[in-house]
Every structure is written in structure tokens, then in C-alpha cells.
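Note that one protein chain is taken out, while the other chains of the complex remain in position.
We just call them A, B and C in the order they show up, numbering each chain from 1.
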Amino acid sequence: MESVGSIIVYVVIALAIVICSVLAVTTRKILRAATYLLFALFATAALYFQLDYEFLGAVQIAVYAGGIVVLFVFSILLTSHPGDNSAKLASRKRVLGLTGALLLLIVAGYSLISRCEMITALPQGENPPMKFIGETLMGTGHGQYLLPFEAISVLLLACIIGGVVVARKNNN
Amino acid sequence: MEPVIPIIILALPLAMFLVLGLCGHKMAHRTAGILGTLGMGVTMVLAYITAFTYFFSGAPEFINAEGVRLQYVVFNPEWLSFYKDLAIKIGFLLDPISALLLVVITTISFMVHLYSNGYMRDHHGVWETGFQRFYAFLSLFSFSMLGLVVATNIFQMYIFWELVGASSYLLIGFYYTKPSAVSASKKAFIVTRFADLGFLIGILILSFYTGTFEFTDFTSVNVGKDTFAIDMSAPTAILAKFTSSPAPMFLGGSVLTWALVLIFMGGMGKSAMMPLHIWLPDAMEGPTPVSALIHAATMVVAGVYLVARLFPLYLMEETALNIITVVGALTAFYAAMVACTQVDIKRVLAFSTISQIAFMMVSLGVARPEFHHGLGYMAGMFHLFTHAMFKALLFLCAGALIHAIGSNDYTAMHGLRKYMPITHISFLIGCLAIAGIIPFAGFFSKDEILTAVFGHSIFWYIWMSAVAGLTAFYMFRLYYLIFWWKEHKIPEGHHAPHDQPWTMTLPLVILAIVSCVAGFVPFGNLVTWNGHPMFESVNFFTNLTALDWSVAAISLSVAVIAILIATVMYKKENPLPDKMKNALPRLWDWCYHRFYWDELYMFITHKIIFGCICKPIAWFDRHIIDGTMDGFAWVTQRLSFAIRGLQSGNIQFYVWVYLFGVVLLGAITAICLL
Amino acid sequence: MELTILWYLIPSLLMFCCGVYGFITRKNMIAMLISLELMLNAVDINFVVFNRFLFPGELEGMFFTLFAIALAAAETALAIAIIINVFRISEKIDVDDVTKMKY
Partner (left out) sequence: MFSNLLIYFVVIPLLMLAGFAICKNVRQVRAVAVVGSILLMGLSAWVLCDYLTERAAGATAEMLMRADYTWFAPLNIKLSVGVDGISIAMLILSSIIVFAGSFASWKIDDARHFFMWLILLSTGVYGFFISIDLFTMFMFYEVALIPMYLLIGVWGTGRKEYSAMKLTLMLMGGSAFLMLSLIGIYFHSAPEGQPLTWNILEIARNVEETQCISKGWQYFLFPMCFVGFGVLGAMFPFHTWSPDGHACAPTAVSMLHAGVLMKLGGYGCFRVAMYLMPQAANDLAWIFLILTGISVVYGAFSACVQTDLKYINAYSSVSHCGMVLFAILMINTTALTGAIMQMLSHGLMTALFFALIGMIYGRTHTRDIRLMGGLMKILPFLGVGYVIAGMASLGLPGLSGFVAEMTIFVGSFEHTDMFHRVFTIVACCSIVITAVYILRTVGKLLFGPVFDPHHAELTDASWWERLSTITLIVSVAAIGCFPNFFESLIRFTFSPEIFRAIGLN
């Protein structure tokens, strides 16, 4: 039995996630879509906080909400003119998208509902301490992630360089 | 006997071929001619020595105490081995017929070599182009022919058989810029090749059942080191091998008969027997000395020689011998008929050759040991010998005429007896010899043949006598048309035709003399089918005294009557020939067109083989087989064009398809597993 | 009333479906990218939720999400670079207009 407070918090978060997601993909103004995405990401971060993953929630806000969405906004500002609405969707496309999404929803939802009932309670857990997270990231032993960490860092570097190369203005 | 001389006999012409063929074009024409002639002369002398040693030395390896002539293998090294004991050997077999053929071939070949020195240049002494090549080919031919006659085994014979075919091809096509010569050479090669196919299959059958290629294993038994006597036990053993095999019969004939008939088919091709004779008249496109050497005296008798070589084996199968008789008799008559109407003098001689070779075939076909110790065999070989001499003589005369006149056509000749007396006399001797007038060579041999045929069957005797009459008739028709009649006016500024230089007349004279006296050679003691002599003792007149005068008288009178008819019809220009032609227009027409054999063959080869087999196959290959292969490629390409629309580049479509797949899989999982 | 795992997964599923819908329907490449981010985010939530509910003592899910966020950042940066380049060439960033690379 959860406390009413947490249920209310949960309901707020869940509603925010769903509504913001729907709005992000249906609005015809691209900048608004980015904004809704930002809210959806915030809501997700809130969800992480509620599940006691504070570090993850912080990363989510810092990287996703702070970094990526800013990238989006910049690129939107670079590539479109304010006040532009994207064209109305072709009905065929909308039908395709809707069927796809609904089919997925039905199948996945059915599986979820028919399978996930048995896992009920939120087990007792505590916020993982920062030191542990740091050790796990930097260690090389079993269940430690130095190699992926390094791989990711190299990948990020590659992306930076790649981004620069691709987006560079071609002088000739 | 030391193998040195036999080796040189084979090696010298080959060496001549290589020397003249490889370095000939750097030599002077005269040098090449002299070299070739000398080489052949030496070969001839060596062949004479060998033959003389064989016949008259009385050495125990050649003749045994009873006076039976033996077969002697001088050398026989292995050339190509197949399995177990089966191997092709290249050897040198001396026996009566090979010794006889050695003499015939080298003599005629030498004459032709000598004669060509004069023939292969024009009246101003300008040499024919390719003169050295001509001598090289002549040497190659001589080598191949010598190799053929001394073959110790049937495969060696086949090898040289092919080689003579090839050298004949090269020589017929000597004037290779002339389309008719090219097509004639091609025809000769292909027709004989077709016949050789039969020969080859015959060899395969024979060698499979007997496990050997050696002639000595087929027909004789070993009586000493390298010496063999013809003995019926050997062919009987062969026959037993066939009859005891799991499948002794095939399509109603015994396998041995089939083998022998197929081998005879090879002989039919080379010897121009009836259905396969069509190449020989065309082969006259070659230079005339070549016709004399190859297409009259030597190569064309290879078929006869082949049958003679295997004669004891043929005795085992009457059917095969009967087939030979019938083919020979039909060919003889057919060729004689055609020869009566031809205009080209070489064609007449060619058909006469076919007819005479058919005589030899008939003679072999009717030969039976029961009748006069196989008289037919001896007569056939005798005729081979005499025919080689007088037919070479006739051809060389024809060559002299053609050289003098510049045409093959008798209508361009007429009345030449005044201008070319030596040629005239030689030709007359040749005609008398072939017509069978006593005492010329042809009389004796032909008379022996007729006797043999008479002993076998009256019907064929009458038939062959008629052919002999026809022979006398067409030869004298030719003689009169060339040398009598009113001569043509000689155009201003031209020389009158005259006898040719000594290199050409000398062979004529020699051969004429030989044609006069060759009939007196006591053949019965030299060449018989089993080596047994026919007479107790011999002298110069043995042949004359041993004559069966009842047969001789009839054939003589037939010949004389035929000559008389020819004289009446053709001595002077008169309307009789035309009258006869008009009386039997159809017959004359068929004879003139050689019974349309060539047209039939043209139809078969061009319309049926090319038109109905080769072309459809080529079409089938290009369009069906290759079309199928291209079709695979086409289908693949079409298919990829058809499905490349799916690769639209529209990522949203891809995602939708992907999603659809995921949902489908998910649904299946959810429904079936959960 | 109890907040079972299902309660957390349903919003994530809805978010994912929205992403799918957006990815299929939107023409603007940036909008497609936004939809993609939604989907990624939904997946991240799943990892975290499963980790939290099923293996509370471990942190695999969390780290996976951590890396996924980093990857998403990289991917977005690169994608946006490409989009900007495309925009420079064709003045448009509609996905239908970029057809040079098909076939």
C-alpha cells in the first residue's frame, strides 16, 4: 500500500509523460514539439527520482533536457523560419502511423497486462550511493563498466568530430 | 635380315619430307627436285634389294624347306601401349604382298618424281610456285604409303592410312588458289574419313575380341624367330574367339562379319568402291603426276591391299567375301559405263581406275582356297601390279598431253599422233594393256581374274567379261579421240604440240616397256595367299603356258570386238556416236552425269547434314541453351528491377514494414506462447 | 491501491507508441528525430523500471540507461549535423526530398 502522496505524484508524472508525448508528435509547430519533448523528458526524470535513482534523474535532466533539447532548439532555429507550420499530414500517412502505433499498443499492451500482474510490490530499495556508482563505472571487475565507459567516450569524441566534419561549411 | 635397309626405306622419304618441307623454300627449285628424286631413287634401289632378297635369296626366314614363303617381321618396336599386351607397334613386315607393293610404290614414285621435274614447269622453263612443297608432299606420301604396306599390325596400317589420306589431301589441293581443287581435296578427305570411321570401328571390334592388333596373330602362326607362316589355324582361332564371346551375333550378322565388313568399308573409301567412289574423279584436280602416283597406282589400291592382308580372316566369313564381290562387280560395271561418256581425259582414266580396282576386289572376293590354290588372290595382286604400271603410264601420258595442250579436254586434242609420237606409242601400249590384248601386261592379270571369277560363278563371269569389253571400248574411244581425228589448226605464233623433255618421256618409255613385259612375271610362284607356290618350276613363258585358253580366248575376242567397235565409231569424225547417244538419251545422260551420285551426296551433305542437323543444332545452342542461360540472368535482373521499388529510400515506410513485422512476431508469440 | 510494475510500464508504452506514430507520420526530419528520442526515452524507462522492480540490489539497468543516454546524445548530435548539411544543400529538411541515395 502506497502513500497517497506518492500515488498523486505518480499520477501527475504519468499524465505529464503521456500528454507531453502525444502533443510532441501531433503539434504542427516544430519548436513546440521540442518543448513538449523537453517536458516529457523532465517528467521521465521525475519518474527516476521517484524510483530512487537520483543520479540517473540528474543525468537525464543534464544531458537530455539540458543538452539534447538545446541542440534541437538550435537546429530548429537554424533550419526553419519562425511561424512556419509544417504541412498538414496526408491522411494516408496518418492512417499508416496510427495503425502501426495502435497495433503495437495492442500487442504490447496485451502482453504486458497478461504477464505483468504477478509482479506487484515495489521492493524496498535505497538510493545507490555516488561512490558505488563511480566505482562501478571505473572498475574492471565483474559487473563493472570501464570498457563500455571508455567506448562511449571514444564514440562521443568520434561524434563530435563527425558532427564537425559533416556540418562544416563546404568552402569550395 | 638386318633392319638397316628397311629403316632407311622408311626414314629416307620422311627425312626428305622434313628437309624439303622445312628448308625447301630456301633451296633452288632444281636442287629441291634433284634432291627429292635422288632420295626416292635411293629408296627404290633399297626397296628392290629388299624385295629381291625376300623373293630370291632363299634365306630360311623368307622361304622354308617346302618352298612356302613366310612372313618376316624385321623390326617391331612399341609406339603406344594401351593395356596389358595391347599396343600399337611401328614395324616392318616382309611377306609376298608387302615386298610386291614396295616395288610397285617405289617404282611409280620414282617415275613420278622424275617426271615432275619436267611437268611442274611451263614451256619456258618457269617453275611452278610451290615446287619444293610439291616434292615435300610427294616424299610424305611415299613415306606414308611405304609405312602402310609394311605395317605389321592393323593399327599401324590405320595410322599410315590416315597419313596417306592427308598427303593425298595436300596434293589434290596443291593448286590451293583454285576453288575446284580445294573442294576436291576436301571431298576426298572427308569421304575417306567417313570410310575410315568404319575401319576404325572394325579395328576396335577386332582388337577387343582378339586382344591384338598384329596381322601375324590374325592370319599366321609363328614358325621361328620373327617368322610366320600363313595358316588357317590362326584365323580359325580368331573365329572361335568371336563365336565363344557372350554376344556373337549383332543385327543378324556375326560380330566378326561386322568387323570385317566395317574394315572393308575403310577399303571401300580409299579404293573408291561404289557408294564412296565420288571423291576419286574430283581428285583429278591435283597435278597429273599426283593422279598417276596416288590416284591410280598406289593409294587407291590400299583397300585391295587391306583385304588381301586380312584375306585368311575374310575366308572365315563367306558373307564378307560375297559383299566384297558384289560391291566390286557393281562398281566395275558402273565405272566402266561412266567412263564411256566422259570428256575430260583424266576423268576417263579415273573411272577406269575405279573399274580396274573393282576388278581386283572382285578377284579377292571370289578367291577360295579350293579353287586353284586361291587363284583369285594371286590374280588380284597380279592385276594390282600390272595395273599400277600401265595406269601410271596412261596418266603420265595424259599429263604429257595436258602439259602440251594446256587442257584436260579431248575436244582440244585430236590428231596428236603426228606431233607427239613417243607419247602416242606409250599411250597405245597402255591402252592395249588395259584392254587385255595379248601379250601386254593387262591381258595376263585380267585373264587370271576372269578365270577365278569363272571358277566361282558364271553370272559374275559374264558380268565381268562385259566390263572388260567396256574397258577396251572406252580406252580406245579415248585413244582415237586424242590421237586420231583431224588435228586442230595451230593458231598463229604458237608452236605445234611436241613431245616433252626427257625427264617426262623417260618414265613413259620405261613404264611402256614394263607394261609390255610385266605379264610374264611368274606371279603364281611369288605371291599366293598362303605362300605356297603354284607351279613346280618357272620360266619366262610360264604364264603363257599355264593359261586357261578357253577363258582367254573369250576375253581376248571380247576385247578385240570392243576395240573394233571403238575403231568404227571414233577413228574418224562420224555421226555414229551421236546416233548412239540419241538412241539411248536417258542412259547417256545418266552415265554422263555419273548417275547423279555427286548430286545425291550434295543433297545429303548440304541439305540434310548441314541444313537439317548442323544449322538447327547451332540455332538450338544459341537460342535455346544459351537462351536459357541468358534467361536466368534476365529473370534475375527483371526480378531485381521488380523488387527494387521496395527499396524506396523512404525510411518511414521501412519503419512501418519493420514495425509490422515486429507486431506480427509479437502477436504470434503472444498468442501461441503466452 | 498499489503501484505495480504495470503502472510504470503503461506510460512508457504509450510514450513509445507516440514515438512510433511520430516517426512514421512526420515529414520534418527534426520532428522525426524528436519522435526517435521519445522512443529511446520510453525504452530507458523500461530498463530502469525492470531494474528497480526485479533486481533491486543490482544496477545493470541503470547503467544501461546511462549509456543509452550518452549514445542518444551522440546520435542526436550526428543526426543534427547531417540534417543541417542536408538543409544547406536543399533548403529543406523533408525526409521525402532526400532520395539521392535510394537504389
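What to note about this one:
The rule we apply is simple: contacts are C-beta pairs under 8 Å (C-beta built on N, C-alpha and C of every residue); 3 or more make two chains touch, one makes a residue touch a chain.
All values derive from a computational prediction rather than experimental measurement.
Displayed chains that the missing chain touches over the full complex: B (touch as defined at the top). One of B:V343, B:I625 or B:I671 touches the chain omitted from the figure, and that residue is B:I625. Among B:G33, B:G118, B:G173 or B:P287, only B:G173 touches the chain left out of the display.
Only one of B:E61, B:D95, B:E162 or B:D231 touches the chain withheld from this view, namely B:E162. Interface note for the absent chain: among B:W79, B:W463, B:F520 or B:F653, the touching residue is B:W79. Screening B:A15, B:V182, B:A466 or B:I651 against the full complex identifies B:V182 as the residue touching the chain left out. Hidden from this view is one chain, which touches chain B at 78-83, 86, 88, 155, 158-160, 162-163, 166, 169, 173, 176-179, 182-183, 185-186, 189-190, 193-194, 196-197, 200-201, 204-205, 207-208, 246-247, 609-610, 613-615, 617-618, 621, 625-626, 628-630, 633.
Note that in this section only the chains that are shown with their structure count from here on.
Note: centroid distance chain A to chain C, computed from Cα atoms, is 6 Å. Residue positions of chain B with contacts to 2 or more other chains are 652, 655-656, 659. Shown for chain A are the residues that touch two or more other chains, namely 93, 96-97, 100, 104, 108. The touching residues of chain C, when paired with chain B in their complex, are 20, 23-25, 32, 95-96, 98-99, 101-103. The touching residues of chain B, when paired with chain A in their complex, are 652, 655-656, 659-660, 662-663, 666-667, 669-670, 674. Every residue of chain A that touches chain C in the complex is listed here, in rising order: 1-2, 6-7, 10, 13-14, 17-18, 21-22, 24-26, 30, 33-34, 37, 40-41, 44, 47-48, 51-53, 55-56, 59-60, 63-64, 67-68, 71-72, 75-76, 78-80, 86-87, 89, 93-94, 96-98, 100-102, 104-105, 108-109, 112-113, 116-117, 119-125, 128, 132-133, 136-137, 143, 145, 148-149, 152, 155-156, 158-160, 162-164, 166-167, 169-170.
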